[in-house]
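Only one protein chain is missing; all other protein chains are in place.
Going in written order, the chains are labelled A, B and C, and every chain counts its residues from 1.
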Amino acid sequence: MKINKLLVGLMMSVTLVAGAAQAAELSIVSGDTGNGLAFLRSQLDKFEAETGNTVTVVPMPSSTSDQFGQYKLWLAAGNADIDVYQTDVIWAPQLADQFLDLTDAAKDVVGNHFPSIIESQTVDGKLVALPAFTDAPALFYRKDLLEKYNKEVPTTWAEMTATAQEIMDGERTAGNPEMYGFVFQGNAYEGLTCNALEWVKSFGGGQIVEADGTISINNPQAAAAIDMAATWIGTISPEGNLAYQEEESRGVWQLGNSVFMRNWPYAYALGNSDDSPVKGLFDVAPLPAGEGEGAGSAATLGGWNVAVSKYSPDPEEAIKLALFLSSPEVQKERAINQSNLPTIPSLYEDADVLAASPFMANWKAIFEQAVPRPSAPTKIKYNEVSSLFWSAVHSTLSGNGTAAENLEGLEADLADLKGDAW
Amino acid sequence: MATDVMATPVAATGGKIKSELMQQRVRAARWFLLPMLIALAVVAGWPLLRSIYFSFTDASLNNIDGAEWIGFGNYFRVQQLASGAVRYRGLLVDADWWNAVWNTLRFAATSVFFEAVLGMVVALVLNAEFKGRGIVRAAILIPWAIPTIVSAKMWSWMLNDQFGILNDLGLRLGLLSQKVAWTATAETAMQAVLVVDIWKTTPFMALLILAGLQMVPKDIYEAAEIDGVHPIKQFFRITLPLVRPALMVAIIFRLLDALRIFDLIYVLTPNSSATKTMSVLARENLFDFDKFAYGSAMSTLLFLIIAILTIVYIWLGKVRFDGGDR
Amino acid sequence: MGATFDLWKITKTTLFYALVVVIVVVSVFPFYYAILTSFKQGTDIFRITYWPVSFSLENYQSVLSQGSFPRNLLNSIFIASVTVILALFLAVTAAFALSRVRFRGRGFLLMVILGVSMFPQIAVLSGLFELIRALGIYNTPWALVFSYTIFTLPFTVWVLTTFMRDLPIEIEEAAIVDGASPWVIITKVFMPLMWPALVTTGLLAFIGAWNEFLFALTFTSSNDTRTVPVAIALLSGGSQYEIPWGIIMAASVIVTVPLVALVLIFQRKIVSGLTAGGVKG
Partner (left out) sequence: MASIELRNIRKAFGAVEVIKGVDLEVRKGEFMVFVGPSGCGKSTLLRLISGLEDITSGEMLFDGKVVNALAPSKRGIAMVFQSYALYPHMTVYENMAFGLTLEKGHAKEEIQQRVERAADMLQIRQYLDRLPKQLSGGQRQRVAIGRAITRDPKVFLFDEPLSNLDAALRVATRIEIAKLHESMDHVTMIYVTHDQVEAMTLADRICVLRDGLVEQVGTPMELYENPNSVFVAGFIGSPKMNFISGDKAKAYNAETVGIRGEHITIVPDGGKWSGTVIHTENLGADSYVYLEMGTEEPVVVRLDGANDYKSGDTVHIAPMEDKIHRFDGAGKPIR
């Protein structure tokens, strides 16, 4: 089997890629999980068949923070064992020095992708990584409950709060003491940065640090947004929400114990799995908007990319692999198989994609409101900025000070961190 | 011992005449120690010195080789602002760091204290004769045998506010009036971490204390019994002093572990400032934030703090560690 | 008087057994709950039960088929065993030198060895990584054997030194008079006396190496060289944010059972090993 594959590969490399270097042995590191890993492997098999190279997958724990630490260490030590890295959308500026510039290699295809995503992966004119898929959260809501209480899908946070409260009270009286109105990701971690950025942005409170590097977070709209979120804790959201990451929120939601949830598309497929109590009872909508000037729905931009290590012994083949993984073919497969959002606009109208993942039609609208985290302007200091931000928000949510107080402190800390320039 | 001079290990005692025996033994000792020392020097000494070195540089993970010497800047420096105001920067005036130091000390002191006390209780129980002692002894060792990363996950599952069994149990037994988000709130996060750590390491402590207990001759208790010494007095007057050496060494190793605590907190409550310890903060700076040198300074300071505490402990507890002469 | 005394005695016995029961329940319950969870499937996992309601081995099947878990188990066994054997070998000889031969700086040396256990593992990570790459053992079991020495060796040296210090001096002197060299004293006289101690320290070191996560994650980069704790961390659900509790619990049970078995087999030795310090002639 293996020999067979090798032979085929060799033939291919001779016939198809005539003139190219000899078959390379590449490895790609990936924090992908379960099915995702299997999918990656299936795509790599195709790549192997096409190019004659062999590709090994080095799986990593799914914790992005674990991955980031390892990658940094490996790259710092000039690890030549890994050629291609799968990177989170926010890592590009922090790891830019260690990755190859893909501008030339990708000049023919960059135009196919959403410009905002390409922009997020470009650091000082250098294209650090190619997008593999994107991600944006949405408001999950219970169709059945909204219907029962005769409510519209909320478009503002205030509406959502009111609706959540009413349905929660109603359901509790009706005999489900476990019922809550809204669950989100409130643990002190990167996920809270995403959530809070959405609130702030939807209230017209800026993006923490603006594209030009100015620290904008200390403003009344941002404070209003976070104060509003603080009122949820212990009312429509459980106290424990302060420790929730994605899975904990999904746990509550999927048991049917919450009216609304803020989560990523993965929860859509799982919520509709056969043993799910909420199967077929929910739908998704763009996250609600805030109030005040510049208010509107906002969704934090997520997603994953592929980058090539500058220590790769075989950069040319490695770049080919990166291009392959971001190609429309693979992205289409990914959208069908994995429900991952493509980074190529045309795929959202693709019949096959919509047939397999009908909800994607909804997400295009969500994606259009996507807001990037301030990783580009803050460069290598992004993680610390994010940590300071989520700490300030978490304090506010926990009742340690008002948003205004905490944001004022945050501004000072950020200014300190920024120094002369990011 | 009826010998007139305390028996001493046969060894060179600084005499002028180096006997063949002493020479042979000292030579053998040298060869015996060499492989271990080489192993330790390579595996620990070198990385350790590098860390200490980096703490005096401006190294970053992106630029390790280009690190430049900046002296004590990572620890303390004075910054003159454009406005003329003076600011103090560096690890020694970093509030987060001292918060982590405080967390670590609090954690170490509390956990080791409870582990010692509970370990003593468990050891006393296991030292008593009763049916099924073997099974009980095996049962208490289970927590100790479970990998930390696994037990951390297990407990984070049990401590979960919605589908955690502890809340459910507490509600059913009427101990709790509502579900508590153990790892979420600042007040309970540390308690949660402590509970898990104590649960996990008490067996280890109990085992070492049990070993000490079993060395206490039975007739001492019989004599005390006849003299009508109250059991509580027996414990403080007889048991505790006799178990003390074993207890002290057990505490040393636990203390070292507790002061470096990392994985449990990293899995259970990674970002809560109420539980962030020195190791967790050092990791964050070393890898997550681009402050390799600053993180190295934290590691170095952590090392110093542990070293000082250990020395103080050894000194206060009069722990014999140099081999004694018996 | 007699009646109250009996009452007191009965209360005392009852309280004692109650204490025993509490200790056992507290110790075992989390493990029991993990086993319970590992038999559950899908949304059932989020429902609290105290007794087994469903019984499905699916989680176990997926653990053993996902990635290369059996291979990781073997890796762990190999690495932990080699680490322990190496540490014990180095520690026994070193402990002899430290406990039985008096030389200048002995106390200092013991302190230095203890000092090694004071340095946070996080801090030596990058230095060790470079070293391991320089030695060319990156991504091999030897990288882990090598790096685990940092925590197994100080521990084994210290504990064995304590044990050896307690061996009666006259037995050694008898051997010296019999013409035994230090090496013969260690191998022929001390080791047979110390084997309970060796088992105890060996087991403690084994568990340390078996449970280690950070080094194992950093110094390996393929499924075939990874160890079990890393493999557990790599276990994953269908998608990025999904945490497969059932599978993780199943894996945890699989990983813990050998250790529990090991502890059960050696538990008598563990206790007697620690008490056998005073070997009487």
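Details
Keep this in mind: a residue touches a chain if its C-beta (ideal position, glycine included) is under 8 Å from a C-beta of that chain, and two chains touch if they have at least 3 such contacts.
Computed from a predicted structure; not experimentally measured.
Put simply, the missing chain touches B, C once the whole complex is considered. Of the options C:A34, C:A143, C:V157 or C:V189, the residue whose C-beta touches the omitted chain is C:V189.
Here the missing chain is touched by one residue of C:I176, C:I232 or C:I254, and it is C:I176.
Although one chain is not displayed, chain C still touches it through residues 168, 170-171, 173-180, 184, 188-189, 192-193, 279-281. Listed by residue number, the positions of chain B touching the unshown chain are 2-5, 8, 10, 12-24.
Simple rule for what comes next: only the chains that are shown with their structure count from here on.
With centres computed as the average of Cα coordinates, no chain lies farther from chain B than A. Centre to centre, using the average C-alpha position, chain B and chain C are separated by 16 Å.
Distance between chain A and chain B, defined via averaged C-alpha coordinates, is recorded as 38 Å. Listed for chain B are residues 61, 64, 162-163, 283, 286, each touching two or more other chains. In chain A, the residues that reach two or more other chains under the touch definition are 73, 76-77, 251, 255. Of all the residues in chain B, the ones that touch chain C in their complex are 7-13, 21, 24-26, 28-33, 35-36, 39-40, 42-48, 50-51, 61, 64, 121-122, 125, 128, 130, 134, 136-151, 153-155, 157-158, 162-165, 168, 199, 203, 207-208, 210-211, 214-215, 246, 249, 252-253, 256, 259-260, 262-263, 278-279, 282-283, 286, 292, 295-296, 299-300, 302-303, 306-307, 310, 321-324, 326. Of all residues in chain C, those touching chain A in their complex are 41-44, 46-47, 66-67, 125-126, 129-130, 133, 138-139, 217-218, 221-223, 230, 233-234, 236-244.
If you check the complex, the residues on chain C that touch chain B are 16-17, 19-20, 23-24, 26-28, 30-31, 33-34, 37, 45-48, 50, 90-91, 93-94, 96-103, 106-107, 109-111, 113-128, 131, 146-147, 149-150, 153-155, 157-158, 161-162, 165, 169-170, 172-173, 176, 181-183, 207, 210-211, 213-214, 228-229, 232-233, 245, 248-249, 251-252, 255-256, 259-260, 262-264, 267-268, 270-271, 274-275, 277-278.
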